[in-house]
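So, chain A:
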Amino acid sequence: MASPRPPAVAMRGIHKRFGAVQANQDVDLTVPAGTVHGIVGENGAGKSTLMSVLYGFYAADAGDIAIDGQPLRIASARDAIAAGIGMVHQHFMLVDDFSALDNVLLGAEPHWQLPRARAALRARLDALMAQTGLAVRLDRPVAQLPVGERQRLEILKALVRGARILILDEPTAVLTPQETDQLFGVLRTLRVQGTTILLITHKLREIMALCDAVTVMRAGRVVLDTAVADTSVDALAQAMVGRRVNLGRDAHAAQPGAALLRAEHLTWRDALGVPRVDDVSLALHAGEIVGIAGVSGNGQSELLELLSGLRAPQQGRLNLGGQTFEPGHWLDPRRARALKLAHVPEDRHARALVMDFPAWESAVLGYHRWPAFCRRGFMRAAAMRDATVAMMQGYDVRPPDPGLSSRKFSGGNQQKLVLAREAWAQPQVLLVGQPTRGVDIGAIEAIHARLRALRDAGGAVLVVSSELDEVLALADRVIVMNAGRIAGERPVALCDETTLGRLMAGLGTTEAAHA
Partner candidate 1 sequence: MDELQLGALIASSLRMATPLVLCALAGVLSERAGVIDLGLEGKMLMAAFAAGAAGAASGSFAVALAAALAVGVAMSMLHGWGCVTHRGDQVVMGMALTLTAGGLTVVLGLAWFELGGQTPPLPDALRLRPLWAVDPATLPAGLRGLALALGSHNALVYGSFAAVAAVWWLLYRTRFGLRLRATGENPAMVDAAGVSVAGMRYAALALNGVLAALAGLYLVMALNASFSPNMTAGRGYMALAAMIFGKWHPVGALAACLLFGFLDASAIQLQGAALPAWLGGGEVPVQAIQALPYVLTVVLLAGFIGRSRAPAALGRPYVKAR
Partner candidate 2 sequence: TPAVVYDLGGKFDKSFNEAAYRGAERWKQETGKTYLDFEIANATQREQAMRRMADRGANPIVGVGFSQGSTVAKTAKAYPKLQFAIIDDVVDLPNVQSILFKEHEGSFLVGMMAALASKTGKVGFVGGMDIPLIRKFQCGYAQGARHANPKVEVLAAMTGTTPAAWGDPARGGELAKAQFAKGVDVVFAAAGGTGVGVYQAAKDAGKLAIGVDSNQNHLQPGTMLTSMVKRVDVAVFNAFQGVKPGVSALGLKEGGVDVAMDEHNAKLVTPEMKAKVDAARADIIAGRIQVVDYMAKNACPI
């Protein structure tokens, strides 16, 4: 692959920080012209941020960029576009009630009069669609297009601008295998024509199939940078998931008891009718921790919201605390708590805490109507503070100051506080989403210990995490989700990172592959 030309993209020592999160840390990235370069990494590893920096969407805190050997200051997307960079963003950048054509038109108008501009661009698009086989109904409002077609539209948008350097951030996440193959065909021809392509994906098979070289990121840093020829899916899965520390599992295995929660054939479709949770059935038994592994965006979040009553499915039924719920009358958070089901949501900033409340007010959210905290319509401030202090001590929340604004606690301490609150109610069923996202090691171990304690006290715990080693460290039973369905389920004893990595990446298990 080594080409005489200078590298198309050369990023050096890129740093990017969001508030307290270090999204990119001293990242180097070199991509020879006319090659396809893959970037993989766990959720939050910093892939999109890095690409957004290259595209001028975010300004890096430090580091410099050279395009085709020329040092370049990319202050805005305009500069990037001028430098021949095009990007397909991870999250759709479309106006729903514009026609597909107008969406492509925006910012790339060949003429200041729309009718002419449309005509001119339509011609080019038709040619491009014919050539690439990426079909999009140009006159439909985007709102009426299925997700796959929107993704194709995004790709056309980038291509029609004639980008010499094309960034694709998880373009295949919502494409069918056939569509994906089509896309890859296009990308290959582009490569032949000399276009340089950066591809972000969670599907390792795609890397192997298409890329010349691959960079693996973790926690904002580059952990591996190699030619695809010299690596393998398993090696990548290893590097991606990594082993931060060995959060050793505790010795004694669980003795699952009666089923405390049983869900059958849950199906939830989004506004576009796409099933995000697809016929999922599962049971949680007393005294076990069930882990749900999977790349985020494969339906785990929605499943969690269904089970906690934040969302009602179109199909399926749920048994909890001797009651049965069906789409007509679904569970709601208040009832759930009454039935001793507690929920630590994924997004603690938006849901679990009221950031502007002092800790002692956030610490009763959801239980504020319980007699412990509310008598004759009035809040019992003293009781609330005492309870909060107790929670903070019990879960080692720092600083142990109930008066501090919830916002001011670090991510990990916020998480500990939420966990403490949900444990306070002594639930029988505990649903936990991303227990340790953005949390440092010390906090992680503490949190894991608490979850195990809850299990050993006879509770049923469901943990959803996009960090595999966490699932492996915690769960007694592992469920892997992919594309809204249950891709596999097995006791943790029979799990190894490679198998799970493959299941998550949507490849069958090794056996299946060999068979």
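Here, a contact is a pair of C-beta atoms (placed from the backbone, for glycine too) under 8 Å apart; a residue touches a chain by one contact, two chains touch by 3 or more; residues count from 1.
For anyone wondering why these and not others, all candidates are chains of the complex that A comes from, given by their letters.
As the structure is a prediction and not an experimental result, all values here were calculated from the model.
J.: Among 1 or 2, which touches chain A when you look at the whole complex?
T.: 1
J.: Candidate 1 touches which residues of chain A in the complex?
T.: Within the complex, chain A touches candidate 1 at residues 55, 57-58, 76-78, 80-82, 87, 89, 91, 93-98, 102-103, 105-109, 111-115, 117.
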